[in-house]
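Left out: one protein chain. Kept in place: all the others.
Chains here go by letter, A and B, matching the order in which they are written, and residues are numbered from 1 within each.
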Amino acid sequence: MKSRFVQTTHALLMFTALVFGGSVLAADPIKIGWISSLTGALSSAALAENQGVQLAVDEINKNGGILGRQIELLTRDTSGDPTKAVNFAQQLAFSDKVHVVIGPVNSGEGLAAIPILARAGVPNIVIGSIDELIDPQKYPRAFRVINTNRQWISTANDYALKNLKKTKIAIIADTSGYGTASAKTATELLEKAGIKPVYSVLVDPNKTDLTDEMNKARAAGADIVMPWSAATGLLGRLLNARGDMGWRVPVVGHPALMAAQIRKLLNKPEYWESTFAAGYHSTTFGADGKLPQRTQQLVDKVRPKLGGGEIDVLFWWVAMGYDTVKVIEHAIKTSGSTDPVGIQKVLESTKDFKGVFATYSWSPTEHNGFPDSNMTVNSANTFKDGSFKSAPK
Amino acid sequence: MNSLTHTHKAWLLLGGLLIATLPGWAGDQYQLHLASLIAVYWILIAGLNMVVGFTGQLSIGHVGLLCIGSYAFAVLAGKSGWHPALALVASGVLGGVCGLALGLPSLRLPGFYFAMATMAFALIVNDLVLAQVDLTGGGIGLPGPLFPAPFDSPSGFYYLVSLLALGVTWLSWNLGRHMWGRALISIRDNPVAAQSVGVAVFRAKLTVFVFSGVTAGLAGAVFASLQSYITPDTFVFELSLFFFVCIIIGGRGSIIGPFIGTVVLTALPELVAPLAKLGNFFYGLLLLVVVLVVPEGIGRVFDIIRERLRPRVVHREPISPDLARLDRALKYKP
Partner (left out) sequence: MLTVLITGLATGMLFAAVALVYNVMYSTSKVLSVTTGHISMLGGVFGAYAISVLQLHWTLGLLAAVVAGGAFGALTELLAIRRVLNRSDEHLWLLSTLALATMVQQAAGLWWGTEPKPFPRLIPQDFGVGVMDQKFWLPIGMTLLMAIGLELFYKRTMYGKVFMAMSEDAFAAQARGISTDRIRLMSYVLSGALGGLAGFAAGQLTFAFFALGLTLTLNGFIALAVGGLGSNVGAILGGAALGLLNAYASYWFGGEYQQTIAVGLLMIVLLVKPEGLLGDRQVRPV
């Protein structure tokens, strides 16, 4: 028999919980964690993605939020350090108790942080490209919005083999984690198509001159060079070497070939000709010179936030950041709550969700949502306002 | 340093109780994770403290040994299927062996040369890890295996690393307070004088260096398990700098100083978000300030404050002559 004191206290507590609990539930914000690398290496991509994320969050909140609840965005900067990414993943999942996490940005951080989020059962929108980040068995609540590395490489390979009809391929990658992994995948995919590269090398991303490698590639009889590296310094030097040598071969490879910084590193602007990279239909000017309607709408919305003038970052970064939040909005709205099980079910049955960056589809066995149909190849020197023209067919 | 006073013992007991019951009072799993990370770092730093703090060998490349320990554990316990406890021991041994291999040629070199050699070692390890793709997964990295129950839960793991850290601390404390430790400090302060009183300088340096290699290997193994995934990006040179700064800030020649340094420097960027962005700049600034203002470490600042607040009472016992007795003695004629 409980004492009078205990009973009264019990009732009082219940009463308080009901009163305050009820009111708290009504205004309870939806917490989205955003693990980014706003400083440090490769920060330019993260900063652009951040613009997209912020814009989407502000837009949704102005229109009343999701299911009447405002979004609270918790941004964490890892500076490219995987240990920090792990710490922030733990913090967001257990301390801040967020409902969804976007990121991390860099694949190296993703490899460490995504398993932690998976273990905590927090839904995770993945924006790193390395294939190993997605696994419906190991990480059941991780869904990828960006294309996979494989999609980049096979698009470039297809263009080289089928459109340009080249068969003697030289692969030049950097010694970083991304470079070594991509070189391996590229060689694999080529071998599946029956082609063996005539020359393949890994280069330190800070090597001051690539003339030797290009000479060796030429000596091996290469008729196309395919670089797999995100290091703009290396790519700039590669294009310079090609130009200085007077070697007329196309260069097809990683989207970083089209980055605005490359233009500044080139000895002559002509060196950017005959340079193609994997790109997206959503950020390609059509035959009529116009961007797809949804992309153009977002460009107009974002332009004032980027200074109002010409956009000099790759626009697909911004579009992708925007889409991550829209995907979350779709998942929570459709499932009716922030329950992770519900979110997972909704995303797994999403077909053709129209975003700006792409139209996404997931299934219980396929957590990579980016369609092959959105991949295309762009010409690097057609950069304008963050988008490109199609490469010649 | 020698024996513990009653106050010391009381503080240690309190600290020990706090540490032992941490999973109970820590706010959530994130804070438990942070505490485990501090323990893991401390395993390495306790060993490194012997090298840097006591012997004065400025090794800035210990992240290489941490990397070796981590990958050894991930490969042995993960790919090769060894029992994690065995893999842990093997990582420690491998760390020690690599410490020997690094120390033998470099410990004879003067200060700057030695520092550069250790830095180059860390860079070489990074190169090798990236290049040996079949063994280490190259840029993709390897998953860090978990320990078997009861250590696979976060609090279980915390107890495991705390026990390891305790063991390493006890070892290094014993090393520090007996004659062996005095020998090390003498080497730090003046190698020539040390040699002249018969300290086997090179042998002492090599022994502590191998010890620090073993602790780094052990730390690497549990680090891999804690992070659950290791990539070469994790083991950057800045991490070596971080370890180094923890020791210098804490004060060379003590053990509790670097421990407090580790706790503060690990937890601080998590608590103060703007610091997290400045990150390494902040560590550099802190190191510079400490070196210029209080080279003995922050611990010294506390000592100074304590002296001001509660100055040690020095008992002056003047010896006053007993004049009467002196008089009798002088007048005494046998």
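The rule is short, and it goes like this: a residue touches a chain if its C-beta (ideal position, glycine included) is under 8 Å from a C-beta of that chain, and two chains touch if they have at least 3 such contacts.
These numbers were taken from a predicted model, which means no experiment stands behind them.
S.K.: Consider the whole complex, including the chain that is not shown, and state which of B:39, B:75, B:204 or B:248 touches that chain.
M.R.: Reading the full complex, the residue touching the unseen chain is B:248.
S.K.: Among B:48, B:119, B:230 or B:265, which one is in touch with the chain left out?
M.R.: Among B:48, B:119, B:230 or B:265, only B:119 touches the chain that is not shown.
S.K.: Can you tell me which of A:203, A:343 or A:375 touches the chain that was removed from the display?
M.R.: In the complete complex, the chain left out is touched by residue A:203.
S.K.: If you put the missing chain back, which residues of chain A would it touch?
M.R.: Given the touch definition above, chain A has residues 39-44, 175, 201-204, 206-209, 211-212, 215, 232-233, 236, 240, 243-246, 261, 264-265, 267-268 touching the missing chain.
S.K.: When the complex is taken as a whole, what residues of chain B touch the one chain not shown?
M.R.: 56, 58, 60, 105, 108-109, 111-113, 115-117, 119-121, 123-124, 126-128, 130-131, 189, 192, 237-238, 241, 244, 248, 278-281, 283-288, 291-292, 295
We adopt the following convention: only the chains that are shown with their structure count from here on.
S.K.: Quick one: report the Å distance separating chain A from chain B, using the average Cα coordinate of each chain.
M.R.: For chain A versus chain B, the centre distance works out to 39 Å.
S.K.: Mind listing the chain A positions that touch chain B in their complex?
M.R.: That would be residues 38-39, 77, 79-84, 86-87, 90-91, 93-95, 106, 108-109, 111-112, 115-116, 119-120, 130, 132, 175-181, 184 of chain A.
S.K.: Using the touch rule from the top, collect the residues of chain B that touch chain A in their complex.
M.R.: Within the complex, chain B touches chain A at residues 27-31, 33-34, 37, 127, 130-131, 133, 138-141, 143, 227-234, 236, 239, 269-270, 276-277, 279.
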